[in-house]
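Report on one structure; see the data block that follows.
Removed: one protein chain of the complex. Kept in place: all other protein chains.
For subunit A:
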Amino acid sequence: MSYSKMSLAKPVMRGLLGKRLRFHLPIAFALSLMAAAAFKFGVTEPRKRAYADFYKNYDATKEFNNMREAGIFESVRPTGK
């Protein structure tokens, strides 16, 4: 039995994990950082601004009196009762 020589290129046997990490880790870090930045500037910063704006000119007494007149409290009834 004689076989004519047939050969394929030897496949890559080593360094597979390293190659995968070198490709995927920078992408993973970049995407994670982008997600964190997007959340910070899309959610937390507007929320902090909203709270700051709300309390800038907040008059607690006035709000309390409005709520009292609406009749929601049980300890203080609206004025005139």
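One rule holds for everything that comes next: contacts are C-beta pairs under 8 Å (C-beta built on N, C-alpha and C of every residue); 3 or more make two chains touch, one makes a residue touch a chain; residues count from 1.
Here is the rule we go by: contacts and distances are computed from a predicted model.
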One chain isn't displayed here; going by UniProt, is it "DNA-directed RNA polymerase subunit", "Alpha-1,3-glucosyltransferase", "SERTA domain-containing protein" or "Cytochrome c oxidase subunit 4"?
"Cytochrome c oxidase subunit 4"
Have a look at A:21, A:37, A:50 or A:76 and name the one touching the chain we're not showing.
A:50
What residue numbers in subunit A mark contact with the hidden partner chain?
1-4, 6, 47, 50-51, 54, 63, 66-67, 70-72
